[in-house]
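Reviewing the structure listed below.
With one protein chain withheld, the remaining protein chains of the complex are depicted in position.
Showing chain A:
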Amino acid sequence: MISIYTVSYKNLLRKKTRSLLTVVGIGLSAWVLASLLGFNEGYESALNKDIDNMGFQVLLTAKGCPYEAATLMLKGGTGLRYMKESIVDQVLSNEEVEKITPMLMHAVFDPNKGESGGITAYLGVDPATFPAMKSFLEFKQGKWFSEPEAMEAVLGYEAAELEQREVGDILLIPNINAEVKVVGILKRTGTQDDGTIFLPIRTVQRLFEKTGDLTGIGIKVDKNADIAQFEEKLYQLPDVQVVSLAQVKQTILNLVSTAKVMVASIAIVAILIATVGVINTVLMSVFERFQEIGILKSIGAMPLDVFKLIWIETLVLCLLGGGVGIVLALGLSQTTGILIRRLLPYAPTGSLITLNTEIVITTLLTVVLIGLVSGIYPAWRAARVRPLEAIRSEVA
């Protein structure tokens, strides 16, 4: 005996073009939906990755200290304040801390820069912890320092370009006339690291007589830790300021959530269009088969049987469309990501669209739900057909 599913399937095949166009329409909607859900997921995860790549989520500096190069330059190299190195142990004693790296920035007035002199900043970093924390830094030439107290320098790409230095060259530190050997040139990163001259922290402390002093500590916080609570703890330390990238990330995510609302609106419009399309297709099919449905009922089909028949047809269309949409989304996610990146040039690095099992299932369930909802009215109309009226309409 032929099943109701086979009848539904065969009915759809009778109008192949219309069924195909409906499946394509649903497929496109499902593609948009899956891609938008994937974008929401991917953007946040790419942003998280970018922030993780910065090496540390929390920067601890002495209170009032200009903690990044741009501010330091704007202040004319003045205003650097120092913390004692002993604070490192205090910070490390917190269970939330995964890794830390101490830093010492020193600015030197160079009278031979510009008409009336300028500032050159040197960042002392710990060779044991800094490279591991900033593992995303890649070298154009050379490598990190050979020893913790070596008279060596690693230059960000633009610092190297300004100083016209390559590995093996000597770099003169003005004012104190100290010579350091360039052992590494970093590739461009698009961050302030590009303009930074890195030296081993012990070397900076010795050269500038700042033994035991630090200007900053980069802190990588444990993934499971409550950063806000940890920051509160850090504020208990005397004379420090806390610069938290977690807070910055939250602000950016809040801004992104506005975009998400727009994205969701687009998804809802796509779903509505798909729903109307499905209703239209199935309703047309019901009207065309008016007399046929009447005959089915006259030979014993119950209203529920007819309802199920039409509803299943709708469901099959939506399942096929959903499948097509998911295949499109999976196959074209890279291309879609490239297109989005063109529209959003400051988007985070990495994959902007992440399609996981959860998104695939959500999309399929949504499309099935569309099928179930949009099939109700046509199925109800079909179930209400009166056999005699249907046959009479054929005679007419």
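The working rule: a contact is a pair of C-beta atoms (placed from the backbone, for glycine too) under 8 Å apart; a residue touches a chain by one contact, two chains touch by 3 or more; residues count from 1.
Following the convention adopted for this analysis, contacts and distances are computed from a predicted model.
Chemist: Which of "FMN-binding protein", "Transcription regulator PadR N-terminal domain-containing protein", "Carbon-monoxide dehydrogenase small subunit" or "NADH-quinone oxidoreductase" is the UniProt protein name of the chain not shown?
Modeler: "FMN-binding protein"
Chemist: Which is it among A:Q141, A:Q241, A:Q291 or A:T362 that touches the chain not included here?
Modeler: Among A:Q141, A:Q241, A:Q291 or A:T362, only A:Q141 touches the chain that is not shown.
Chemist: Using the document's definition of touch, tell me which of A:E85, A:E98 or A:D194 contacts the absent chain.
Modeler: Spelled out, the listed residue whose C-beta touches the missing chain is A:D194.
Chemist: Have a look at A:G114, A:P238 or A:G300 and name the one touching the chain we're not showing.
Modeler: The missing chain is touched by A:G114.
Chemist: Touching the absent chain in the whole complex: find that residue among A:E85, A:E98 or A:E163.
Modeler: A:E163
Chemist: Using the document's contact rule, name the residues of chain A that touch the chain not shown here.
Modeler: 50, 54, 68-70, 73-74, 110-115, 118, 120-121, 140-141, 156, 158-166, 169-172, 174, 177, 179, 185, 190-192, 194-196, 243, 245, 247-249, 251-252, 254-255, 346
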